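A single protein chain has been omitted; all remaining protein chains appear in their positions.
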Amino acid sequence: MDLFEQLVAIENIKRLKARYFRCMDTKDWDGFAEVFAPDAVMDMTSEVGATEEAITKGNIEIAAFVRAHVGDVVTVHHGHTPEIDVTSPTTATGIWAMEDVLRWPEEAPLQALHGYGHYHETYELLGGSWRIATIRLTRLRLDLE
Amino acid sequence: MDLFEQLVAIENIKRLKARYFRCMDTKDWDGFAEVFAPDAVMDMTSEVGATEEAITKGNIEIAAFVRAHVGDVVTVHHGHTPEIDVTSPTTATGIWAMEDVLRWPEEAPLQALHGYGHYHETYELLGGSWRIATIRLTRLRLDLE
Partner (left out) sequence: MDLFEQLVAIENIKRLKARYFRCMDTKDWDGFAEVFAPDAVMDMTSEVGATEEAITKGNIEIAAFVRAHVGDVVTVHHGHTPEIDVTSPTTATGIWAMEDVLRWPEEAPLQALHGYGHYHETYELLGGSWRIATIRLTRLRLDLE
């Protein structure tokens, strides 16, 4: 893959992640499912109170999992300064700095979360479109209320 | 327009928006007026307390409108994860995630604002430079003090 093709892939993967954030925060769950490969794996085991169930497989299942956790929560997720490596014409890796700000409905046991960390991801080109293949979150800091 | 020309346009539009943020927050109002097309339209009707007057036409008028609202306010505006589509050699569209943090002078009725949302924009290439043609803000969350 030449440098130009890599630049195009990098821009497309940045946009893919932009859609991940926008679909989650605007609660577009069909759009959210489409940013993942069909056999994608999401690893949220580093999250507060997470168990082994925090590893979810399949793009439909991932969208259902995230919707179950934050479907009725006001969420803001922002991604910053991606480091994307195109490792072959159809695969890539990426690290994104992130910040999330969540506010639960009044009756919920947890009221608010403000966190910071990094997404560690891999991507696959499927049918001409880049998709998230694996996603894992590590935290720098997590404030709960 | 080939892919290479699109990549160049996308980078130039990202820089245009960077200038929008920097000029607003450093109160460079002449520079701020120049990021807009002469007949640009800014739609802030979704903002708190906004009326129809929150639609402003013309780059000079937009700079005057924004200056009147936040000229003496400490403002921080950040933009994230742009999704830019180059729709012709001279037009483009974009969505930006955003966060803004405002602190008014002590005597003001409103003390502080912390918001999150998305800019929905269109761009035009005029005389070799990309300009913002239309800008509209939607909110995910808005905290006032």
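When the chains are written out, they are named A and B in that same order, and each has its own residue count from 1.
Definition applied: contacts are C-beta pairs under 8 Å (C-beta built on N, C-alpha and C of every residue); 3 or more make two chains touch, one makes a residue touch a chain.
Owing to the predicted nature of the structure, the values given are computational and were not obtained by experimental measurement.
Peer 1: Of A:Ile55, A:Val73 or A:Ala97, which residue touches the hidden chain?
Peer 2: Of the listed residues, the one touching the omitted chain is A:Ala97.
Peer 1: Going by the touch rule given at the top, which residues of subunit A touch the chain that is not shown?
Peer 2: Contact residues on subunit A toward the absent chain are 3-4, 7, 10, 80-83, 95, 97, 99, 116, 118, 140-141.
Peer 1: Hey, which subunit B residues sit against the chain that's not shown?
Peer 2: Per the touch rule, subunit B residues meeting the hidden chain are 4, 7-8, 11, 14-15, 17-19, 21-22, 25-26, 74-76, 78-80, 101, 103.
One rule holds in what follows: only the chains that are shown with their structure count from here on.
Peer 1: Hey, how far is the Cα centre of subunit A from the one of subunit B, in Å?
Peer 2: 26
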